[in-house]
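Left out: one protein chain. Kept in place: all the others.
So, chain A:
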Amino acid sequence: MTEGETFNNCRTVAIPWPFSKRKVECAGAAFLRYYNIKCHGEDTFLEASTSKDKTEEVVFEDNVEYLRSLDPKEWKKQDHYAVLGMKDLRFKASDDDIKRAYRQKVLKHHPDKRKAQGEEVRSDDDYFTCITKAYEILGTPKNRRSFDSVDPTFDDTVPTASDVKRDGFIKTFSMYFEINARWSEKKNVPLLGDENSSREFVERFYAFWYEFDSWREFSYMDEEEKEKGSDREERRWIEKQNKVARAKLKKEEMARIRSLVDLAYANDPRIQKFKQEDKDKKLAAKRARQDAVQAKKAEEERLFKEAQLAKQKAEEAERAKIEAARAEREMQKKNLRKEKKSLRDLCKTNNYYAQNDDETVSHMAAVEKICELMKLMELQDFIKELEANGRSSFLKTMKDTEDKLEAERHALFENKKVEEHRTKKSAALKAPVEWSVEMTQLLIKAVNLFPAGTNQRWEVVANFLNQHGTFTDERRFNAKEVLNKAKDLQSSDFSKSSLKKAANEEAFDQFEKDKKKVTSTIDDNSISKNDTSKVVNGISPKVNGDVKPPKEEKSWTKTEQELLEQAIKTFPASTGDRWDKIADCIPNRSKKDCMKRYKELVELVKAKKQAANLAK
């Protein structure tokens, strides 16, 4: 089919309406096919499949000259890949490739075949042995690994600094890392990348290579073969030697890879770039921090100065104010003195507005009083008035002053009275509350209620008393009083206390009462649940375990329970109408209730016993 014909046979027809779209799960063969075509186009898919076919048809070269030159005894030195005709494929060859190559070689170079073709074959050192040996090595994964490890074509060198200078970093190292990647135990070895690789990528790359786990081993280079040893001891010794040699080589190998990675790391422009970036960032951060610190410091200083200035100002203002006030006061005092003097002078000149000597004396005293009482302004007014009205105003003022003084004295007296009253009252309140018998009992109760160790015990006790006692007035107990009383009670002679007496009397009554009770009924307080049930067990064996406990309409109180137990005891199983009688003994309970309760009890006891038995 030629190109033209293909064209002729193919037509593309446009579809004149739009396609509808729908969401589809990314699963299933049909989807994968669809997606593959969509992503890569049909052609690439076809191409991929054909290229796959091609790889299967690798032609293995056949170099008879080389094969003939081989010495079967020196098999260890031969290149097995070359023997099988896979010189170029080497470690990339799949197991399948090796198998096929070997088959081809066998078909071609088997001694029988060559003999048939008329070639002379020496059976002892024929090169065919080399082919089988090569397959022996390459055909088994373990041996192939050890041969691959010491592949003679592998370049073990590490680039030198001058190489790097000459070819540039990326170019030099990507080659080295690529060829060394084959030793990795892990797959998907990250490769060097390029100048613009992301930081994450580069870091991952170095992390991987610094942790490089190589499968390379050097057992192929063993000096002596283990099997050669004549006895166990010797074999062991050989093994030991080999092991040491291998370990040494392995160490060298690790060191080689390490030095390669080290060299790369040291020369990597990307790492330098990142480092520089880090440094810049750090520096910037540091500078920023320093700036911040400085700014903060400056700000603090400024604030401190301002505060100081403000303080100083405030202090000065205060001082000035005090000074002014003092001056004012002085001034006033001076004025007052002056006014007083002028008043006295005025009075003196007017002969104290007196009409006789007696008056003069009293008026003189009054003037002094006025001087004492009156303030500056009043004094000034008074002087003016005196000048204007003379005696009448003097008298009036004198009288006012007298009244004022009197009122003051009166007020003072009143105050004193009130105070006295109050002190009296408080004294009355302070007097301790009387301890009545009732109160004492309450105290004992409280003390028992709040045992020693209670937080703030005596406050609590006092509160209790205050709350529960009856009081005639507002007096209440406080902690100290209560404590004192309690101590008192403890230490005092108890036999003398009225309480004890009362208790004794009561005890006697109680005793008498009890005695009567005992004689009238056959009461026995010590009946326990167990006792009853034991008796009960004996009489009624028909109760079976899976009766459901009855629904309790009314729960059984303790007294009812006791009554029931007593009744069961009193009326043994042989009594006729037993349950009627039992029910009669217990108020509020019917015959049915009693029977139900009884069954329940039996079941409970039984189950417990059984459980206890099992646990043993």
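Operating definition for what follows: a residue touches a chain if its C-beta (ideal position, glycine included) is under 8 Å from a C-beta of that chain, and two chains touch if they have at least 3 such contacts; residues count from 1.
Keep in mind that, in the parts below, contacts and distances are computed from a predicted model.
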When you check the chain that is not on display against UniProt, which of "Methionine aminopeptidase", "Heat shock 70 kDa protein 14", "Transcription and mRNA export factor SUS1" or "mannose-1-phosphate guanylyltransferase" does it turn out to be? "Heat shock 70 kDa protein 14"
One chain is left out of this view; which of A:Tyr34, A:Phe304 or A:Phe511 touches it in the full complex? A:Tyr34
In the full complex, which bits of chain A touch the chain not displayed? Write them out. 5, 8-40, 42, 48, 187-188, 545-546, 548, 603-604, 607-608, 610-611, 614-615
